Every structure is written in C-alpha cells, then in structure tokens.
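Inspection log for the structure reproduced underneath, given as structure tokens.
Only a single protein chain was left out; the remaining protein chains are all shown in position.
Letters A, B and C name the chains as they come in the text, with residue numbers starting at 1 for each one.
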Amino acid sequence: MQIAVVGGGNCSPEVRAQARRLGRLLAEEGHVVLCGGLGGVMEAVCCGAKEAGGLTVGILPGEKEGANRYVGIAIATGMGHARNVIIVKSADAVIALPGEHGTLSEIALALKMGKPVISLGSWDIPGTIKAEMPDEALELLDLQVSQRRSWRDRKDNRS
Amino acid sequence: MQIAVVGGGNCSPEVRAQARRLGRLLAEEGHVVLCGGLGGVMEAVCCGAKEAGGLTVGILPGEKEGANRYVGIAIATGMGHARNVIIVKSADAVIALPGEHGTLSEIALALKMGKPVISLGSWDIPGTIKAEMPDEALELLDLQVSQRRSWRDRKDNRS
Amino acid sequence: MQIAVVGGGNCSPEVRAQARRLGRLLAEEGHVVLCGGLGGVMEAVCCGAKEAGGLTVGILPGEKEGANRYVGIAIATGMGHARNVIIVKSADAVIALPGEHGTLSEIALALKMGKPVISLGSWDIPGTIKAEMPDEALELLDLQVSQRRSWRDRKDNRS
Partner (left out) sequence: MQIAVVGGGNCSPEVRAQARRLGRLLAEEGHVVLCGGLGGVMEAVCCGAKEAGGLTVGILPGEKEGANRYVGIAIATGMGHARNVIIVKSADAVIALPGEHGTLSEIALALKMGKPVISLGSWDIPGTIKAEMPDEALELLDLQVSQRRSWRDRKDNRS
C-alpha cells in the first residue's frame, strides 16, 4: 500500500526517532512511504524506510531540489500547500505525527476524503485513531485496512 | 479587502441566517466576499452580500456551472479540495462558520499562512479568534486588520 | 461572460495597445476580464478594461501582492504554472495575444477543454480562430458564443 506519513518540518529528537522507526516498519511490510519530502518528520520517516530498503516518495511544495536526501522519487508540484491534498489523496491511509497547522490541514483533508488517519501523538481531532508507539500505529493501520476491506466485500456480496 | 467566509456545504437554518447577515455586513463595508461557491454557508453568505449590492467570488472545486446563483465571479479550478488553498490564500482574513473537515482544513491552512481567522461558532483551534455573532466577527476583523497594519508600520519605521 | 485574455508578460508597444483596446471593448460589452494578473498583455488588458469601468480578475501564480495595479479581484493561487489551467477553465472563451510558451500552454489547455480560442496574432495552432484586430476578435467571440449556444439549444430540443 501507499502510506502517507505527515508531521512537522521541525521535530524533537523523540519524534524523529519515532518517525524513523515508523519508516522502517512500513518498509519492512512492503509499503511505499509517501510524504511531503522536506525535513523533520518527513526526512526521518524516509531515512527509516530507506534503511530498510523501502521506496520513498516526496511530494514537494516546490522544486525537486528541495527533497531530503532519503527521498527516492521526487514529485515537484510547485503548488505550495496544495501539495498537501496530493499527499493525502494518493495514500491508502495516513499516519500523523506531531506537527503544526500544515499537519492539521492534512489530517482534516484525509478525514474529508474518508481515509483512515492514525494519530501518533498528533492533533486530537474526532475521527482519528490514536496510537502511542510506531508499532501500535502499524497494527492499527493493518486492522483499519482489513476492516474496511471486509466491509467493502460484504457490501459487494450483498449487491 | 477580500474576506473569505468558509463553512459547511450543508447547514442549519440558524447558521444560514448568520452567514447571510455576515454577507450583508461585509458587503456594506465594501469588502469582496470569497467562498467555495457551493451551497450551505457559501450560498447564504453570497446571498447576503448580493442583497447588499456586494461582489461575491466563488472558487469552485469543479466547473463554473456548480456555482450557487449568488456567485458573481465564478473561478472554476477543477482541482477539488486543493481549491481550499486558493480561497484562503486569496483572502486578507478568514471568517469560519460551522462546518466539517473541509472547513477545518481551511482554518488550518489559513493559520499556516499567518492569516487572521475568526471562528464564528466553528472549530476551536488554538490561534483562531472567537466571535459569537456576525456583528462581533466584523468588529474583530477590523480590529485584527488594523492591529496587523500598525504592527507592520511600526516595524517598517524601525527598519 | 467571463473572457480570458492571455499573452506575454512582456510585450511590444503595439501588442500593449491592442491588449488595452481589447480590454476596453470587453468591458464596454459587459464582460468580466480574466487574466494571469501580471505585466505585459495582462496589465494592458486590465488597464483598458478598468478605463471602461469594467471588472478585472487576476489569477496569480503566487501572492496577491504580485498583481498589476489594474487588477480588481486578485486570486492568489500559489500554484505557479498550474494557475494557467484555472484561468482557462474559468473562461467562457479565450483571446490569445502574442506570448511565449506559457501562452501556448493556455491555448492548448483551452482547446483541450473545448473552449473557443481566438488568436489575435498569437500561436497558430489548428483549432484556434484568427483575428487581425481587437474589434474583429470581439466580433468573432460573439459569433462563436452564439453559434455554440444555438447548437446546444438544437441538441437540447432534439433530446
């Protein structure tokens, strides 16, 4: 799956460690990591994913040259904050780490689009699913996706 | 000034009445009303502004034909939720009425861009300024804008 | 109607005079002028429209502050070249003056969307309608729009 990881462009060492661990776990499960391609949480999650041999996609507000060094595929939108919409829309699910209003906009857009949003210490908005640790975030992610699939399958069988 | 009014595409009669009153007040002060161009709060605020002889701009997610009948200038973006970014970015200030996650995304984007956001019964996000009634929202709007101007002037004088 | 006028950000005095005359004519017929909001052809057409008391909308690649002084409503997209799509998509018809590759992209997008495109000394792309002078461009515009309307009416009557 394509999993978006969103969070601050600046972050504490603790959040950075969590993002990196999350990147590793996602890559080990074979997921593609989508993010905004810049620093902080975005860089850490790409770093972790790359260490585990995973594929990372940075969807940038500006030019390709702005991508952090762990971005594998750089999508240069030149569209500023509107790239937040693309990150979320391209994702099967979103994991949000601590961040400011940009992160909040991504959580809001994901909920608007009906995507599962796991909040790993991020904004507490109704509709998000809370996780304490990266490993728990991944378990919740798998659970969410399988639940939505089985719900969809049941709906398909009925019709 | 160009003032964005954001809020739900569906709304209660009370919110509709507030949005319409707000539209009137904005138009009477000579402001251009920007909004998403669809129904609910967007339609009511355009209706009020038009009744007062004001200019209304609908920045639409899809085609021009989707605009409510009180939209004067229809900007057809064809960009879905990314049009939220344009509404907010084109505004000198944002007034938010009750709405769901789309409205939340606009509040978040406006705060991210450093624009004044007045919450008239909308999401309670740190950084927004609360108003109870349309008239109060307008007073707060004028206050905000004049404060930011005088702050900017002082800064310019110092440098 | 909302008529987009596209063309170079830099232009010769002759083209500038044509754009200004075109703006006047459009405003006198009651059309809203849409453009990219910057200099050259965009500034001249806004200038002409404003002189005739018309309404001008600048759909900008960046910030509102980048608008030329004849722009009435400034739409700040922050989306760079992607704003070309919005200019064209918001227009009932497009009039193209001389310009470079940005202008060509707008002509191509307009033709892709099935909009009438009148080329007033601009790129010679199959599907555009050639005009020699601003007055002729306006006549062709009226003709195009009325033809398309009657074609649509006939189609509606048949179905």
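One rule holds for everything that comes next: a residue touches a chain if its C-beta (ideal position, glycine included) is under 8 Å from a C-beta of that chain, and two chains touch if they have at least 3 such contacts.
Model, not experiment: these values are computed from the prediction.
Participant: Considering the whole complex, which of C:4, C:59, C:79 or C:95 touches the chain not shown?
Facilitator: Result: among the candidates, C:79 touches the missing chain.
Participant: For the chain not shown, which residue from C:112, C:130 or C:149 touches it across the whole complex?
Facilitator: Missing-chain contact among the listed residues: C:112.
Participant: What does the interface between subunit B and the hidden chain look like in terms of residue numbers?
Facilitator: Its contact residues with the unshown chain are 78-82.
Participant: Touching residues of subunit A against the unshown chain: what are they?
Facilitator: Output for subunit A: 2, 32, 55, 57, 59, 63-64, 73-79, 82, 85-86, 89-90.
Participant: Tell me, which residues in subunit C touch the chain that this view leaves out?
Facilitator: 79-82, 84-86, 89, 100-102, 104-105, 108-109, 111-113, 125, 127
The rule is short, and it goes like this: only the chains that are shown with their structure count from here on.
Participant: With over half of the numbers shared counting as same, classify the subunit A/subunit B interface as same or different.
Facilitator: Over half shared, hence same.
Participant: Working from the CA atoms, figure out how many degrees subunit B turns to land on subunit C, in steps of 5.
Facilitator: 180
Participant: Provide the C-alpha centroid distance between subunit A and subunit B, rounded to the nearest whole angstrom.
Facilitator: Centre separation, subunit A to subunit B: 30 Å.
Participant: Would you mind listing the residues of subunit A that make contact with two or more other chains?
Facilitator: Residues 79-82 of subunit A each touch two or more of the other chains.
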